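Note that this complex is displayed minus one protein chain, with the remaining chains in position.
Here the chain labels run A and B in written order, and each chain numbers its own residues starting at 1.
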Amino acid sequence: MSVQYRPVVPGIKRFKILVIKIIFIVLGRAFQSASQHDEEIKKEISSWRNGFTLLMKVMPDGPYMGLEKRDNMLEFKGSKLKKADLEIYFRNVESAFMIMTPQMGSHQAFAERRMSIKGDLNIATAFTRTLVIVMSTLYPEFIVKRLVKRVPPLTFKRFGLRIWLYTIGILLGR
Amino acid sequence: MLPSYYEFHNPVKIVSGNKALDNLPSEFETLGAKRPMVITDKGVSGAGLTKIFIDSFASSGMTIGAIFDDVPPDSSSEVVEKITSIFRQNKCDSLVALGGGSVIDTAKGVNILVTENSDDLLEFSGAEMLKKPMKPLVVIPTTSGTGSEVTVVAVISDVKRNLKMAFTSTHLLPDIALLDPRMTLTLPPKMTAATAMDAMSHAVEAYINLQKNPMSDAYAVAAIELIRKNVLKAVSDGNNSEVRLAMANASTMAGIAFSNSMVGVVHALGHAAGGICHIPHGVAMNIFLPFGLEYNMPKCRENIAKLLLPIAGADVYARTPEPRRAEQMIHYLIELRKALNDLCGLPINLKQAGVTEDHLPEIAQAAMNDPSLIMNPREMDVNDALVILKKAFE
Partner (left out) sequence: MEEIKGFSNKILEINLTDKSWSISEASIKDREMYIGGKGLGMKLLYDRLKPGVDPLGEDNILIIMPGVMTGTGAPCSGRFEAIAKSPLTGIIATASCGGPFGIQLKTAGYGGLVIRGKSAHRCVLWFDHETVEFLDASDLWGLDTAETQKLLLASSTVKNTKSNLLDSVKVESADSKKEAILAIGPAGENLVRFANIASGHRFLGRGGLGAVMGSKNLKAIVAKGSHYKIVPVDSELFERLKKKANLFIKREAVTISMGKVGTATNVKFVNKAKMLPVWNYSFGEHDQAFRISGEMIKEKHDTKLNTCKPCSIMCGHKGKFNGKDAPVPEYETLTLLGSNLGIFDRDAISRFNDICNRGGMDTISAGGTLAWVMEAVEKGLVPHDVFAYPDNSHQVASDGLQQSESDKSAQYPLMFGSPCGIEEALESITKAEGFGKEMGLGSRALSQKYGGKEFAIQVKGLEMAGYDPRGSYGLGLAYAVANRGACHLSASLMAFEVFLGLLKPDTARAKPQFVKFVEDLTCSINALQTCHFTMYAYTLEPMLTKYTPKFVLKNLMLWLPEVALALFDFSIYPAFFSAITGIKMSSGDFIKAGERIHVLERYMNTREGIRSKDDALPERMVMETIIGDDKKRIVPLKEMLKKYYKLRGYNSDGIPVAKLFEQLQIPSEPCSIA
């Protein structure tokens, strides 16, 4: 009796990809909205040139989340961008899922090489800082505490931003 | 405690020993190269090191494709392009970097252009932009500090576009790091001290920051111990080749450690101060290291405490009560700095290094965008940076 060897096609992680896609949309809108309201994010992005594009990408081919700097804000580009000035890769779906759900902070993800960067490292450093701000605005402190080295103070303004994001910002991106 | 996950990568072959240079031709043969191009600077040539290098190729049947000995102290894209064209004209097939940090970075830059067959470095700047395996590169450090012989990084400035380009890629790792004490014998005392403290800062930061792992730890600890045992002798008795070889090894080990676990605030501040006030990198490292440790202490006290063993020795470690080890580690570091200051005048604060106080806010701001911060245990903001800078000022 002869054994037949066939190529094995592994399945697709539909659920996790779906979750990542949803979170990318939420996060992207949140970025777009927060970049118009939060002073610190405004400061961070003010030095980037207009039209600067930024892409979060799960390897090898998506999902994607693109952002573009335009008129002093970050515009959410969805998955339209495929290449950008600064690209942040998630090494695989599992890693992206862990980081996005959020079970792991970005610095630990970098340390474990679950995320890597292509492009200007200085801007990447600034971007990770804005990511921390957006995350800590979106999530309550008991979650954020595990993710970041230092929780930014939840000022009254930022608490307002949190309510804004959940009511208007994420829906409309304003 | 082991990290839940880590990676460690160091494919560089280390060739270390007195007169290790004599084995270089056979190493090139193994690498399949026949016409290496030598990149070096005037200081190295002037000290007669290029001649020692050429002599080691005598009767080897190999030809040195070209020798470029005019690398400036800050590697620039112009020079990289110039060397690239010489490389192509002379049909070289491999590279030797004989020098300190800027020579090694320049060689890495040349390797990018000749491998990718391009004339614009900017295309490749950033992290992980290089895909092709590169030409054989042998690095012979003439300072014991930068660790560039075993790192994935190169920094080259583009003068025309006023940019500082950073390249990181595993392909940038040289094939061979060759450590021959003859190459560092002529290093003057102050440079010896500064580069040693550069290596020290690599090892110490590698040991305390977030990407530390058991492999990098082992290299870091070994490097610190070697530095402690040899640095004062290397500074006061430069002609001692045993001590020089130990320092070269320490520097390389520290390089391997930080290349795999990254650095932290000390380097962030050092890069910024170097960029704005042009303090030599080793000097900046020497100034900031204890303050960076003190700053990080609340987050990584245990790790700092463990470093008391390599930095002060087993007797001191055993006889220091456990709750005081972290403070003592910093204290011993400070004392070592003072000793070096006594021996050769290596500055121990920013004022001595010629920085004026009005530059501090600018340095703090510049440090904030340094990628070194990502792996630092404590999240530094501008105010913290300014606090550290003020402590380091006087």
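Going forward, contacts are C-beta pairs under 8 Å (C-beta built on N, C-alpha and C of every residue); 3 or more make two chains touch, one makes a residue touch a chain.
This structure is a prediction, so every number in the text was calculated from the model and none was measured.
Enquirer: As a test of the contact rule: which chains in view would the missing one touch?
Expert: Over the full assembly, the chain not pictured touches B.
Enquirer: Per the definition of touch given earlier, which of B:K13, B:K82 or B:K299 contacts the omitted chain?
Expert: B:K299
Enquirer: Quick one: say which of B:F87, B:F167 or B:Y332 touches the chain that got left out.
Expert: Of the listed residues, the one touching the omitted chain is B:Y332.
Enquirer: Pick from B:D22, B:D69 or B:D381: which residue touches the chain that isn't shown?
Expert: Residue touching the chain left out of view: B:D381.
Enquirer: Name every residue on chain B in touch with the hidden partner chain.
Expert: Residues 232-233, 236, 294-295, 297-299, 301, 312, 315-316, 319-321, 323-324, 327-328, 331-332, 335, 338-339, 342-343, 378-379, 381, 383-384, 387, 391 of chain B touch the chain absent from view.
Everything that follows uses one rule, which is that only the chains that are shown with their structure count from here on.
Enquirer: Give, as an integer number of Å, the spacing between the C-alpha centres of chain B and chain A.
Expert: Distance between chain centres: 33 Å.
Enquirer: Per the contact definition, I'd like the list of chain B residues that touch chain A in the complex.
Expert: The touching residues are 3-7, 125-129, 166, 168, 210-211, 299, 368-371, 373-379, 381.
Enquirer: In the complex of these two chains, what residues of chain A are touching chain B?
Expert: Residues in contact with chain B: 107-108, 110-113, 116-126, 128, 132, 148-150.
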